[in-house]
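Heads up: the structure comes next, in structure tokens.
A protein chain is absent from this complex, but the other protein chains hold their places.
For chain A:
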Amino acid sequence: MTTQHTTATRDNDGTTTDPAHHAAGGPPLLPLGSDPLTSRGLGRILTAAGAVVAFASTMLPWTWTSAFPGDLTIAMYPAGLQLITLAGAVLTAAVLLATAGVPGLRWLTPGGKHSALLLLAVGNLAATWYTAGAIAVDLGGLVNFEPGMWIGVAGTLLAVVGALALPTDLPPGPEAGPQRPAPWKRLRHALDAPAPGTAAPLPGWAEILVICAACATGLYVFAYGIEAEDGPPFIGFLLLAAFAFPALGRAGLTRRLSVLAGRNRNTTLAAAFVAALLFPITQSNEAYTNIAVSVLIFATVALGLNMVVGLAGILDLGYVAFLGVGAYTAALVSGAETSSIGLHVPFWAAVLIGAAVALVFGLVIGFPSLRLHGDYLAIVTLGFGEIFRISVQNLDGDSGPNVTNGPNGIPNIPDLKILGFDLGQTHTVLGFELGRFANYYLLMLVFTAIVVTVFRRSDNSRIGRAWIAIREDETAARAMGVNAFRLKLMAFALGATLAGMAGTVLAHVEFSVTPESYKFVHTAPPNSAFLLIAVILGGMGTVSGPLIGAALLYLIPAKLQFMADYQLLLFGIALILLMRFRPEGLIADRRKQLEFHETGQLDTPTAAAPGLGKTEA
């Protein structure tokens, strides 16, 4: 890897003129001319031209009417989807300059170069052409295009053609004989990239600055995604993001960043926490903070599930029941008029009671079921999850004692008042207006921080190691003196407690609790299946994985309501694709990455590498 990397660097610095040297790179996918050097030069010119044209097009109107979401009619004022194309063009240009060796930009591509460029160009093409398509469909025909749209379409196409003419990052594999391999294979090869080398050490303050910048970028991207209008603007955002993130990965930036984050773990967590704390300030619309607090609850519960599934390896398909236990407990002691208990306790007590009741449920359910393994355990937990929902439905005074009001649930749960601070009211703090959902968001953030801390601390301890050992090989773990049953029960009960805690907040945020929201599968999160998908999609055994997975899983259906009928189908397809191409999830635990890809690339730890296995960020 390293040799290829250095070769490529020399190549891109333009100091090497030997065309034979290009064998180190590999033939371009779409050669413009027989000489690789000519092709590379032409490719760069074309890509640059494409990026400039695309950029220019966003300064022109794309359509004549403001009926299309996001006003795309004003010259010199990019808006809505034009901003996506603009960002894509700028990113493409920056990476292009970095690959050409422009000083000051080289840090952008410590790993692969042309593969990242190609991905970005394709992403921009996808977003821009999608916009064109959406305008044509929404407004009825190509006549609705202003010249700017055509220019944008042409510019992005030009950039992709140019990027295809650049040499591939890696030399052709050993299986590539004299005959050219299939185009699909060649395309996949063109998207392969070498890993970045070891970074030159940065001063401590610079590392912290980089981490803060990364967190700020993350906050901005997330806030942009939440604020994007439903429908086309959000899809455009999603399209560009879906290409840009892998592109940054190819370029080696994510790897570099995770090394940095691993070195300054506490700083990273603090920066991420501050970024999350600042989020409500960036929002003016209650609807968006409402989404944000739901995302946060969902993500926190997913992280709790990750402790059970990702660390201890217990496949729990009824996890949402513990969220329900917490929510119902909180509702019963909230002083709601419909509560059969009629008790009103302060919130801190409600949290403790909710967590304790969930803990008891966890122990009661875990004690018999954790004697089973694998599929049987999964089936039993699924059964217990449904038993919870059906019991709650039947405790209505007819089929059983009236505890939960049956299918009607407990509505009108009053808002929380903590130390005289009414979370239901809008407050102005330091000149920023914080509405009801913003208040709950900040409250929930405290719980998220607790869960993150619990996860990290238990992971990196005697107990966490025993959990992972059980997941790896239970027989061997027992032979090493690990009381497997007791530890699994501990993980199960701890997961239940955390979910119960989150449930107490959920009850207040949503005003009401009903049995129907704690199903195994439901069209809206949180439910057991979605929680598990969030964990798997994001990456098992990591902290940031389930958070990101849950955010995606919540945002996409919330923003794309027109596909509500198909969302389960689409998630199914997405999961299959993910399992095929990235089984370790979006954020890979180092362990998992090695488990699924027999590369051995991460075999030897270097001094710069973070402590292995300790979950990232």
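Convention: contacts are C-beta pairs under 8 Å (C-beta built on N, C-alpha and C of every residue); 3 or more make two chains touch, one makes a residue touch a chain; residues count from 1.
The criterion applied here is as follows: contacts and distances are computed from a predicted model.
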{"item": "Undepicted complex member, UniProt protein name, chosen from \"ABC transporter ATP-binding protein\", \"Cytochrome P450\", \"Two-component system, OmpR family, response regulator TctD\" or \"Dihydroxyacetone kinase subunit DhaK\"", "value": "\"ABC transporter ATP-binding protein\""}
{"item": "Of A:344, A:371 or A:457, the one touching the omitted chain in the full complex", "value": "A:457"}
{"item": "Which residue of A:469, A:536, A:558 or A:586 touches the chain not shown here", "value": "A:469"}
{"item": "Among A:399, A:425, A:483 or A:561, the residue in touch with the chain that has been omitted", "value": "A:483"}
{"item": "Chain A, residues in touch with the chain not shown (by the definition above)", "value": "453-454, 457-458, 461-466, 468-469, 472-473, 475-484, 490, 494, 591-592, 594-595, 600, 603-605, 609, 611-613"}
